[in-house]
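The complex is shown incomplete by one protein chain, all other protein chains being positioned as in the whole.
Think of it as A and B in the order they're written, each chain with its own count starting at 1.
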Amino acid sequence: MRDSFSTYHPLINFVYFVAVITCNMVFMHPIFQVIALLSAGSYSILLKGGKAVRFQLLFMLPLLLLMATVNPLFNHAGVTILFYLDNGNPITLESILYGIAAACMYVTVILWFSCYNAVMTSDKFIYIFGKILPALSLIFSMVLRFVPRYAAQIKVISHAQKSIGRDVSQGNIVRRARNGMRILSIMMSWALENAIETADSMKSRGYGLPGRTSFSTYRFDRRDTIVFLIMLGLMAVIGAAAFMGQNSIRFFPSIRIQPMSMVSIMVYIAYGFLCVLPVVIRLVEDIKWKFIASKI
Amino acid sequence: MEIYRIKNLSFTFPLAEREALSNIDLTIQGGQFITICGKSGCGKSTLLRQLKSILTPHGQSQGEVLFHGQSLRDVDQRTQAAEIGFVLQDPDNQIVTDKVWHELAFGLESLGYDQQTIRLRVAEMASFFGIQNWFHKPVTELSGGQKQLLNLASIMAMNPSVLILDEPTSQLDPIAAVDFLETISKINRELGTTIIMTEHRLEEVLTVSDRLIVLDQGKVIADDSPAKAGEILHTIQHPMFASMPSPMQIHAGVGSGLDCPMTVKEGRQWLNVYLEDKAAAQTKVTTQSLTTPSSSVAIQFKDVWFKHERGGPDIIKDLSFEVSEGAFYCIVGGNGTGKTTTLSLISGILQPYRGKIMIHGQKHTKWNSKHITAHQLGVLPQNPASLFVKKTVELDLYEMLSDHPLSKEEKQQKVDSVVKLTELEHLLAMHPYDLSGGEQQRAALAKVLLLEPKILLLDEPTKGLDGFFKQKLGLFLRKLHHQGVTIVMVSHDVEFCAKYGGECAMFFDGSVIASHPAEQFFAGNSFYTTAANRMARHIWRDAVTIEGVIERCQTSTSLSRV
Partner (left out) sequence: MSDQHITKPRLSRRTLFASLLILVVIPITMCIGIFVLQDRKYYFISLLILLYTMIPFAMVFEKRKPQARELIVIAVLAAIAVAGRGAFFMLPQFKPVVAIVIIAGVCFGAESGFLVGAMAGFVSNFFFGQGPWTPWQMFCFGIIGFIAGILFQKGWLKKSKLSLCIYGGVSTLLIYGGIINIGSLMMFTPHITWEGLLAVYASGFWFDMVHAIATVIFLLLLSRPMIEKLERIKAKYGLIDP
């Protein structure tokens, strides 16, 4: 099923992810962390299904445990000393908590990135950077075109080499490595020689003339404007709160959190709304669609 | 209206002794469909590249090219980019971006059109070329024919007044090629765009061309309507005549005073008129066994099944066939029917999940590098360039023997004899990638022959070759065949199989449907057969080759004389 947030303008998608990932990296405040983790998790499940996310988390588990334990082992800052290691170094409560918070943040970042990978397709990326970095985004598009082509060609070449008795999967390691390199080397000649024709094709179609424009199939419509304004508003609230120090937490030497107040609750709500925005959009559209469908 | 005026154009590549083009003098009228043909290396591509400044290679040039009455050098790049469309040979190489829609817009972006204009043009082109269904796809998912169509569409989007195409169908299979040429013809007919193209497939393209220009060694040797140009070639006994459409060749071979036929339809009518007052020669009863099947079997497939993945579809289904030792076995059939997979099964790179494959009576075991040598198999892949490693042809040939415990003299002797056989003497010092398609093919074949194969497997060996090199390859394969090498060839090229093949098998849906000696095979098919046969089959069902039809025409006795 197609995700409705993905159908919004690429700029909305991109700004959204930049905003949530940046916030996630900067704000270590536990409530912020929990909000981000829950919304990133739910959006990720919506996009990729529970199974994929569970697999991903399972895959990350050892890394997380490592992260959570390594920090207290090497970081001895903090005033609440729990016990001493054999080598005389203290293990502090603060550093354990910090390790957990960092691990939690890392999971969230990974989850956000997994959503980002699903939503920000190469087309959208090229669209956003096509205007400011036309040459580089064209290179990007070309690389995306070449990689699958080269991968297929590697297969063709290794087939051909196999059929004259050269194979990467046979013989001792030196032979294998030599055959592998030979394939890579053949691929390289092939790629370079063929690239000349690609350059010709570009020039022939007027590449290099001044005043190149960049075409896209996207349009910034009213729906985009509304969501964009909402996003900007929420980001302004969060930014102002950050400036006032509402979102921060200090771990060392002792933990100090900004006490909860009416203002901070407002900020939590704003942040929470920003984070679940795609999920809300998706749900609203699902309901709308069901409503329309029931009328038909 | 005059589009191009080429005045005494000569061109020499740097460091080359011979002129690539000499004294070309042509006038090209707007709206014409012009086909340029000639042997590989005759200067066709060089000539086309003179017609767009940005693609003109470095070198010495004399004379002048006028575009719309203005010297091409003075026509600015923007006008040239928009007005002169250029489609190159390889469909893959021309595609720059990763998405179809982006590729369509590429030229328009370069020209600096605004969003709205591009949107409209792209929509127009997608509709005209029937691209709308794959408009959002990544280009990797397209077939070869679709890719070339995309290249064409993205150039047509710039609305050029002249379209230049350099062997655009040489990498396509026959059906995609005919579709593509049909589209070109539609562009010419419906949009009035001038077409200048070089092409090997003259059979299809000449029927829609207004004018045929034949080049030889950089000179124009014929320039007229296709029928007349063909006559000129015939009178000067030019080898290019062998590439002309079959009806034309038969007409010339028989030498009647009738009008020259171009298409199969005209050819049939021509034959009817020709035989009106004659008694058609009797069909020879072919009782002789064409190939003397030796008792031993080289390759045997027994109920073979194959698929790439466990859950995937079966590529090869219940395939059983035999190739006897010393046979020249051709496998023909459409795209994606499993022909190439069958070759990989023979060479042992792929393994069937059910059934048995026997080579020289031995069962296939799991593949290892000794397998190739043990069974004396040689495989020529579809893309010969995928075999070249070194910087000269000679080094590449020696590289093939690098794993063999041979003395220097023995190696040299082996290489020398293969070089002689494949006529590579004058190419030894060249870089493999600097060779033409036909030469690359021969060099790759030489590499394979160094393995001294008893069984030679060929995958589409005629792809991209012109008539001349095809003939050379055919004769060469025949020579190997006479030396007792078993040849298995997968091909789309019906004419080639009919002319040189011993036994032909029709491949469809993962299995061999029918397999007969070549003449009998093509005589039995009504669509999948040679043009000569389609032209003459209502009279001589078994006449498959051009020579066959000519011979029968000539032996038909005139009734009036009796």
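FYI, a contact is a pair of C-beta atoms (placed from the backbone, for glycine too) under 8 Å apart; a residue touches a chain by one contact, two chains touch by 3 or more.
Computed from a prediction, not measured in an experiment: that's the story for all the values here.
In the full complex, the chain left out of view touches A, B.
Within the set A:188, A:232, A:263 or A:284, the residue that contacts the chain not displayed is A:188. Taking the complete complex into account, residues 58, 391, 431 of subunit B touch the chain not shown. Interface residues of subunit A with the unshown chain, by the touch rule above, are 22, 25-26, 28, 67, 70-71, 73-75, 77, 98-99, 102-103, 106, 109-110, 113-114, 116-117, 122, 133-136, 138-140, 142-144, 146-147, 149-151, 154, 177-178, 180-181, 184-185, 187-189, 191-193, 195-196, 198-199, 202-203, 207-208, 210, 250-252.
In this text, only the chains that are shown with their structure count from here on.
Between the CA-based centres of subunit A and subunit B the separation comes to 47 Å, rounded to the whole angstrom.
Chain contact summary for the complex, subunit B toward subunit A: residues 52, 54-55, 77-78, 81-82, 86, 88-90, 92-99, 101-102, 105-115, 118-119, 122, 138-140, 151, 154-155, 158, 344, 347, 349, 367-373, 377-379, 381, 383, 385-389, 400, 403, 433, 447-448, 451, 457.
Residues of subunit A touching subunit B in their complex: 122-123, 126, 138, 141-142, 144-145, 148-149, 152-153, 156-157, 159-167, 170-171, 182, 185-186, 189-190, 193-195, 197-198, 200-217.
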